[in-house]
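Chains shown are a subset, placed as in the full complex.
Should a chain be cited, it is by its letter among A and B, assigned in written order, with residues numbered from 1 in that chain.
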Amino acid sequence: MDMGSYLAAVRENTPLVHNITNYVTVNDCANILLAAGASPIMADDRDDAPEITSICNVLNINIGTLNQRTIDTMAVCGQKSKELGHKVVLDPVGAGASTLRTNTALAILSQVHPDVVRGNVSEIKTLYFGEGSTSGVDAADIDKVGEKNLLEAVAFARDFAKKFGCVAAITGAIDIVSDADTSIIIRNGDAMMSTVTGTGCMLSALTAAYIAASDNTLEATASAVAAMGLSGELAKSRMSALDGNSSYRNYLIDAVYNLDAAALASGAKYETR
Amino acid sequence: MDMGSYLAAVRENTPLVHNITNYVTVNDCANILLAAGASPIMADDRDDAPEITSICNVLNINIGTLNQRTIDTMAVCGQKSKELGHKVVLDPVGAGASTLRTNTALAILSQVHPDVVRGNVSEIKTLYFGEGSTSGVDAADIDKVGEKNLLEAVAFARDFAKKFGCVAAITGAIDIVSDADTSIIIRNGDAMMSTVTGTGCMLSALTAAYIAASDNTLEATASAVAAMGLSGELAKSRMSALDGNSSYRNYLIDAVYNLDAAALASGAKYETR
């Protein structure tokens, strides 16, 4: 797989990405899309968003800070996108932390059939088993994917992908991107990424741009995940003694901005199983 | 025209700017107003915003991420502002991208009679012709203003200003600020500005501060546009190899913060027709 080609496709095609997303990290999602060479648009009103969806190339649904008004819009735009042949990403932020979040994510899964579901392992487990408990918006310690439980996690990702007919992107210290047959394990990234709010949200937005610019959803998703992780490493290498998580956020988006196909191709650390 | 005097007036008068704006770029709008020496306040609830408007000096209406609740508030606060003799800026984000956005912007134009309408050329054309199609929140390539179609664009800006009784600020690679009689063409700015979400929104907020601090709405608007463009140039000059659009956003707001009257007067590149 040439991960660099997926990055290049985003810069060549400038996909227009419709985001229905939370108000906490929305600005970073917009800027990371611009950094990657995509074009973001945000719209969440029932009377506005379906028309916006129709002029876009892909839809990114993120359920953080959901409310009844936006939940309705998510379902309507998700279905509209699929009718138009656009791909859809679902980021089930906080699934397992509340019944509304779990049920909303499950409803979108069954009504919209997203092409990619990207979340932390606790969120993804919650959706698979139909219930669960997450520690807020972060993965529970017990769920975390490491070298010891990696094979088990890969098998789970594959089952999830099969059950929901999507690509599963389970991200954490080790990332797994899988469809029903093939799994890609990615070992890019840096622990500093968890000190910035919205790195998961940003990755979901980035994933939407990558899959919009390619026919191969599995590899495009894996490339987005590797690009984000590699950018996290590059950002870390810029840190000076007085820098903290706020400067790191800037360096992270800057790194996505400066990343090119050759750097991604050589810097991506992954294996396919 | 002494553009520096308009900048100085903002720092002297600290205008209180009421913003009804989108949740994507709202934080940057607040910080750029503070950078310029103005004071921002955001309020969008029907039971809160009209009272906030009445204690402010100017109103900035931005229709990005509009919804039924905020649309009502925009109209009510717009009319209240005009009754109180306050000026109003309209930023028709995404007019032409959806019917709701186009119609909302047109309704505000006819009901509120804003003092300044600031948008990209596609948005402004949509409002003039009552319909249009924009590429999301960016100007369509076919519409873009360059040296070749500049005279035509200036004539259009003047027609727009005449038709709606406002100052038109059409911004892009070349900026045009015009009332029915006089047009100011501004050639400040940098291409990096289009890699940051919300530079248009920020400029509309800045424009509100400038026109609140002056009786000359045309020249104050042109000064705000030049100040933003010049800040974009100064920000560009700070960029190092690893910097990208996120650092650029910081440098841009920093440049507005550090810009003084003398620097604006000497750095502004404009002609009056």
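The criterion applied here is as follows: contacts are C-beta pairs under 8 Å (C-beta built on N, C-alpha and C of every residue); 3 or more make two chains touch, one makes a residue touch a chain.
It should be emphasised that the depicted structure is a prediction, and the values quoted were computed from it without experimental measurement.
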| item | value |
| --- | --- |
| Size of the entire homomeric complex in copies, 2 being in place | 3 |
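Just so we're on the same page, only the chains that are shown with their structure count from here on.
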| item | value |
| --- | --- |
| Gap in Å, rounded to a whole number, between the CA centres of chain B and chain A | 33 |
| Chain A-touching residues of chain B, taken from the complex the two chains share | 22-25, 27-28, 64-68, 94, 97-101, 133, 135-138, 195-198, 242-247, 249-250 |
| Residue ranges of chain A touching chain B (in the complex, touch as defined) | 16, 23, 26-27, 30-31, 34-35, 39-45, 47-48, 51-52, 55-56, 69, 234, 238, 249-258 |
